[in-house]
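Shown here: the complex without one of its protein chains, the others still in place.
First chain written, first letter: the chains are A and B, and each begins at residue 1.
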Amino acid sequence: MKTEASIGGQACRPILKVERLEKRYTRQSLSGTREELVALRGIEFSILPGTTLAVVGESGSGKSTLALCLACLEQPTSGRIWFEGRDISQLAESGRREIRPQIQLVFQDPANSLNPRWDVLEILSEPFVLQKRTTIKGMKQRAVSLLERVGLSSGIVARLPQELSGGQRQRLAIARALALEPKLLILDEALSALDCSVQAQIANLLMDLQDSLGMTYLFVTHDLAMAAHLADEIAVMNCGRIVERGPAEEVLRVPKHESTRELLAAVPRIPRTPNSVTG
Amino acid sequence: MRYLLGRAAHALFLVVGVSILTFLFTTLAPGNYFDEMRMNPQIAPETVAALRAQYQIDRPLPVRYASWLNSVVHGQMGYSFAYNSPVAPILLMRARNTLLLAITATLLAWGIALPLGIWSAERLGRLPDRLVSWATAALLVIPDLALALGFLVIAVRTGWFPVGGMSSLDFDSLTLSGKFRDLALHMVLPVAALVLSALPLLIRHVRAAVAEVLDAPFLLAARGHGIPRRVLVYRYALRAAANPLISLFGFSIGTLLSGSLLVEVVMSWPGLGPLLLESILARDLYVVIGGVLLSTLFLVTGNFIADILLYWADPRIRRESTAA
Partner (left out) sequence: MTFVLEIRDLHVSYRSREGDLRAALAEVSFELRAGEILGVVGESGSGKSTLAAAIVRLLPATGHITRGAVHFEGKDLLQSEFEELRQIRGGRISLIFQEPSLALHPTLRVSEQVRQVVAAHKTASKNAHRERTSQVLATVFPEQADRISRSYPHQLSGGQRQRVLIAQAIACGPRVIIADEPTASLDPTTQMEILTVFRTLREKLGLAMIFITHNPALLTGFADRVLVLYGGRVIELGPAGTVLASPRHPYTKALFQSVPENPGERENSRKTRLPSIAGDWSPASTRREECSFAPRCAERMDVCGERKPNLLNIGESHAVSCFKYEN
């Protein structure tokens, strides 16, 4: 288990630190009444570089809002977010644009986050074009190397997203997220829409990438089993608050909060007997 | 409720704005009614000058606008030089004739477009649908003018229908049922021309909206429940496809007055169209303004009706506009 001390001499400073984060949404309806929705309340945690933090909770617990705030796609109402020692919570748009390549987001449904009219090459080149960082020649080379990194064959550069399988699309989304070499990858239910066996493949890919590139992951999910498998630390959210947080094993073996216990109880389990492994 | 009041206020603002702009543009346009008179050697210049003073042609613009507004409030809407009477009664009578034509045509057109569009959507891509598409494309290509003229030719050649106009010469001496019959006969051709020119657009939109819904998962689920076809199409599909169609309906109300202009002129139907045309040519200022304003009012009303219908038909819109 990775602890602060055991990360072989690297900086033990957290790559991401969140302090008293709050996010409120207000809606003014035409009849004059104001509606306030508190999506996040008093969120505090930090992530060490090269590790995985899983944020688990039911829908409505605020975990997706958290992902958006951390990716600089939503502005928090109050509180601070420190990324590599820099406060990114109240940045102007130009500052946020600078930070975004370093924090990338992978969504649940690649069908919605990949432009259906672009082929694979265009999708993978988009981040570079947006950051104005490449020539046309370099684009195809970079695309191919990205594809290889996520285990896709270079032969698919001309295909459209709908011609790929669910697993391939999600790999493509990950490849695009890796294009600008981010330090932090936020995965918002990135495995939930996939078949079981494909989830295993993508989970393995993520672990490999973490080993080879030293990626840090924030893994938002309601699947506690997968979170348990991938995470070093687990934070449990309920109604916008973090109700329990700690090293993965502790949280799973000795859950302190009721929400954690409920989530644990709700995990569907396959009966595992010695036979099932060797068959 | 607040939503609707908001829309009503918005509509009022629009009408007032249009009235100002229309006033501005028509008075700024070169020439006025009295230019004709001035050129006429038989009319003494003093008469012309007196008339001009009487109609305040030479007063500054805001003053004229204010006195016109005053006249509107009193239900007169200014004065027509050509007809020598307040504008309102003339406009309203002509508007009535136009509405008679336009409403009949709209109802008929929708009455044909809805079933035909639905029927086409159910058979999307197959031969019957393609036939309908070709037919509507052909209709779309034929200019309204050609349609109207074509009908006139039919009237002349066959003698089955009166050639233009709204009533026969002996209208007043007919019995009640005779009057109805006479009116109906006069209406057939102009209404037919209007319906045929409106159909292609309507059919295409109905077809597109319904086809999209027929593909939707909830419709498949309803079929899975064994819901019979009639209910599927008219209660499920149509209701779900209603949004764009309601907007289209509002738009067709909006163009009720202006859309029939061409047909009215060609077929000598005494509606707003011919009135507006001759008033513009004669620079009969207040009639023109009144006519434009009436058209705007209809457009705005059409949108407003569409808004109300949308609010009633789609609970999601209701939710957006009131506190949860």
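We adopt the following convention: contacts are C-beta pairs under 8 Å (C-beta built on N, C-alpha and C of every residue); 3 or more make two chains touch, one makes a residue touch a chain.
Every value quoted in this text rests on a predicted model; they were computed, and no experiment measured them.
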| item | value |
| --- | --- |
| Chains on display which the left-out chain touches in the complete complex | A, B |
| Chain not shown: contacting residue from A:Ser94, A:Ser197 or A:Ser212 | A:Ser197 |
| Where the missing chain touches subunit B, by residue | 216-218, 220-228, 231, 235-236, 239-240, 242, 313-316, 319 |
| Those residues of subunit A which, in the complete complex, touch the missing chain | 58-59, 165-168, 195-201, 203-204, 207, 222-230, 232, 248-249, 252-253, 262-273, 275-277, 279 |
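Definition applied: only the chains that are shown with their structure count from here on.
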| item | value |
| --- | --- |
| Inter-chain centre distance, subunit A versus subunit B - centres from mean C-alpha coordinates, in Å | 56 |
